[in-house]
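A single protein chain has been omitted; all remaining protein chains appear in their positions.
Labels run A and B following the written order; every chain starts at residue 1.
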Amino acid sequence: MERLPRWADVALVPLVSLTLAFTIAALIILAIGQDPWEAITVMVQGTVMDAYGWGYTLYYATSFMFTGLAVCVAFHAAMFNIGGEGQALLGGLGVALVCLFIPWPHWSLALLAATLSAAAFGAIWAAIPAYLQAKRGSHIVITTIMFNYIAASLLQYLLVNTLKPVGQSDPASANFPDATHLPALNDIPLVNLFFTKPVPANITLFIALGMAVAVWVLLWHTRLGYQIRAFGKSEPAARYAGINPTRIIMIVMILSGALAGMMAVNNVMGEAERLLGNSASGAGFIGIAVALMGRNHPLGVVLAALLFGFLFQGGAELGLWTKIPIEMRIVVQGLVILFTGALDVMVRMLLGRIFAAFRARAEGAA
Amino acid sequence: MDYATLLQVLDATLRLATPLMLACIAGLYSERAGIFDIGLEGKMLAAAMCAGAVAALTGSAWLGLLAGVGGSLIFALIHGVTSITFRGNQLISGVALNFLAAGLTVLMAQSLFGQGGRTPPLNGEARFQPITLPFAETLQSVPVIGPFYEEVISGHSVLVYAAFAVVGLTWFVLYRTRFGLRLRAVGENPAAVDTAGISVKGLRYGAVLITGVLCGLAGAYMATALQAGFGKDMTAGRGYIALAALIFAKWRPVAAMWTCLLFGFFQALANRPDVVEAVVQFKVPVPFLTALPYILTVLALAGFVGRAIPPRAGGEPYVKER
């Protein structure tokens, strides 16, 4: 197969994949008798044309940054963490326990504690499959899927049987006390010059961005990150260099679970301000798409998270203002994962042929 | 728990185990051939929508079934192309196809019927009706066995019986035919198959397409027999339970049947917490029953309930070594 130049590898391959995904999405919209151009207009209008739209786009993007980083970190050690959903659910539990049962004098302290707690709960939920993978060889993809469902059941049980206030009918925890209310973007000085109306995007966005930087530093500027990447690239070589596989698998999955868990700070504490049954609402899975799209680089993850925030919010707008159902956004997610993830080889083969043809022509002309 | 209640629960077990069984056996073909398939869920969903839609439009459950199989086959084919021809990551392909199915089914149902992403309620010929087996009435008076036959064994739709037939047939195909031998071999050591002069790709495509057909049956059963029409996300994780059952059964057809019956039994119990409480004398949380299949599968994977070793070549695209 033709080897692609670096710029093509980094930029062109994802761009072509994305174009293919969107082309097919447009064809699907046509097939259900709707207008793709109208769809894109509505999506752009409702997401990035005013502060309100941005408020939602950034809110979703924040969640996706966490779950995308979670998948990304694990990918670097060649671990496919498909359990972000369950880890985020458990993270929500961690947030709820901290917010409900400890009287906080100020939101900042609550935020700190909730973040740590969310990370810890998510980490524990990832550590079990990690241990089973490292020590007993149980395939981490399957165990993390199973743990997603176990987490959902656990949460359902806790919400119905212990956390639900007496007299409430829907399975949810009590509302968090006011002291744990996080500043939304419209509450933050300077930022509120742009965000004048209440929006769900909140201070957690900055934690997410901070985490992206932290992951970048970890992976490319620390000994641990070095070992993680080396292990992920080649296990036999890691053995030669004396890198301990069990240690790397455990650490990487704990980090991954912690990142996925921290997502709950954004939606449970920052938006819902109580714990709901399906609080993760698919963000764990979207993290896979975000990591693939972002080429497993934190900067790419941030950009891809913004793209998916746009798709998610735009999809909601479609559901509101057009005849295209909100589920269109799930279709697009699927297409993006399919083309950037599973059909990577196809796109590369395609581009390789094109490059080879160009080269042949250039040589012919010379 | 009295006998009548037991029979009720067992009757529900059979109905609930059927889609699991079909999907589980579907997955068995693919995984035995060395292609991981976490897209069982998506294929079932696609089939359920196609079956529900066509049954609603034509008034024929059988045509619906055909459409369901067709819809599922399209997804199976995409999975085949990505993982066999383009040697893509089989897990990622499965995740992608599950998303696609979850979204596309609602989109299409909405565009066809405009009822909020579901198909219209089915009745009459558009739905598979219960079949009363011979002598169900006459044997009813026979103590113990009579009511069991009448309540549990008899009175299901044709697809329930088909599911059991599929299990038997699969056992036969897998262990008694040339195709089965080759299928098992290609999932264990594709190089052995290749050097024996058999096409690895051909076998794997065959297996993936059979998976498509059987997921089609499972999905069609969901929409046109178990329930009366397609609803958004109606498979509710059954594809993953089937996957869990497959692992728990260590990729063997008869064990898969028993596992699916067990998992179906848990589902039936989850619908009847009162019965569980009456039997064990304390309140068992419903979510625990729901999660039980997953917990058991994790234990099996960890080797605490007998070691679950997947087909050796599973998940790896076949490339001739240099």
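List of remarks:
Everything below uses one rule, namely that a residue touches a chain if its C-beta (ideal position, glycine included) is under 8 Å from a C-beta of that chain, and two chains touch if they have at least 3 such contacts.
Here is the rule we go by: contacts and distances are computed from a predicted model.
The unshown chain of the complex is recorded in UniProt as "ABC transporter ATP-binding protein", chosen from "ABC transporter ATP-binding protein", "2-oxoacid:ferredoxin oxidoreductase subunit beta", "L-serine dehydratase" or "Ni/Fe hydrogenase". Although it is not drawn, the missing chain touches A, B when the whole complex is taken into account.
Considering B:129, B:189 or B:227, the position touching the chain not shown turns out to be B:189 (whole complex).
The omitted chain makes contact with just one of the residues B:62, B:149, B:179 or B:258: B:179.
From the options A:197, A:233 or A:361, the residue with contact to the unseen chain in the full assembly is A:233. Touching the chain that is not shown, out of A:197, A:221 or A:361: A:221 (per the contact rule at the top). With the whole complex as reference, residues 175-182, 184-185, 188-189, 191-198, 312, 320, 322 of chain B touch the missing chain. Chain A meets the missing chain through residues 217, 220-223, 226-227, 229-230, 233-234, 236-237, 239-244.
Here, only the chains that are shown with their structure count from here on.
Computed from the mean C-alpha positions, the centre of chain A lies at a distance of 30 Å from the centre of chain B. Chain B contributes residues 38, 78, 82-83, 86-93, 95-104, 106-108, 110-111, 117, 232, 237, 240, 243-244, 247, 285-288, 290-291, 294-295, 297-298, 301-303, 310 to its touches with chain A in the complex.
In the complex of the two chains, the chain A residues touching chain B come out as 28, 32-34, 80, 82, 132, 136, 138-139, 141-143, 145-147, 149-150, 152-154, 156-157, 160-161, 285, 288, 292, 324-325, 327-335, 337-338, 341-346, 349.
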